[in-house]
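What follows is a set of notes on a single structure, which appears directly below.
What you see is the complex with one protein chain gone and the rest in place.
Moving on, here comes subunit A:
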Amino acid sequence: MRTAVLRKEPSTIPAAVDTIVGVRGISKNYGNVEALRGIDLDFPRGKLTSLLGPSGCGKTTLLKIIAGLIEADAGTVTIDGKVVRAPGPERAFVFQDFALMPWATALRNVAFGLELRGRARTEREEIARHYLSEVGLAGFEDKYPHELSGGMRQRVGLARALSVDADVLLLDEPFSAVDEQNRRKFQEDLIRLRATQNKTFIFVTHSIEEAVYISDRIVLLSPRPGRVSQIIEPDIDRSGDPERIHRDKHYLDTVDEIWQGLRQYVE
């Protein structure tokens, strides 16, 4: 069984962690399939938390409930203590399938959130330009999505979420439709963005390596019904060369431990 020692939060419990997103007793059924049962979670401000688990564990459902895109059957989601039931300006979503408008340029796609909020054209385009260059797409403002590669399209999706200046970024398997090389580069960029942007990231993935590589905190979900099985805080120094993390002993150990824990749900 799970013999490996899991490095849970060390016994020195930090006094009153600053929670930005709170999830209380969330349950969700699809017909008679129980997708989520009684989820209680706190997401600390300014951290990157991953929701990790095998397919069918309800991780995307939970993320969409937090986003206000799916209604929960029971339970509440709070942002800064206030209960939310619909999408709001303090959250921004990055979609697995990018969800870019094919008829709009990269610039208009990035500015779309601000366009919906009625910001003036010059103002929102200036902001969009800034975030396009922030994700490494300066010079691609006038390209249409079909002229961009998968990785670049998701960068546009990320820039769109950044440009509305939400406190919480919700990322739904953002790299699953991106090729491996781009995915690596993207993960490095995300570590850099997390350090500079001062935002809270909630990240859904099914890749253990990805979760350990980028997360401050990993929430392991078990399937059928989806429940929180473990919370892990990988103790990895991400300050130096991102390439070095892949050879870090803590990194490799944590990946292995999580795999031992998840193994029972596969097959």
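Just so we're on the same page, a residue touches a chain if its C-beta (ideal position, glycine included) is under 8 Å from a C-beta of that chain, and two chains touch if they have at least 3 such contacts; residues count from 1.
The criterion applied here is as follows: contacts and distances are computed from a predicted model.
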(Q) Just to verify: the chain that's not displayed, which of "Respiratory-chain NADH dehydrogenase, subunit 1", "Molybdopterin-dependent oxidoreductase", "Cytochrome bo(3) ubiquinol oxidase subunit 3" or "ABC transporter permease" does UniProt list as its protein name? (A) "ABC transporter permease"
Q: Check each of A:149, A:198 or A:264 against the chain that is not shown and name the one that touches it.
A: A:149
Q: For the chain that's not shown, point to the residue among A:93, A:140, A:186 or A:251 touching it.
A: A:93
**Q.** Listed residues A:23, A:67 or A:204, member touching the removed chain
**A.** A:67
Q | Positions on subunit A where the hidden chain makes contact | A | 67-69, 87-89, 91-93, 95, 97, 99, 101-103, 112-113, 115-117, 144-147, 149-150, 160, 164, 177-180
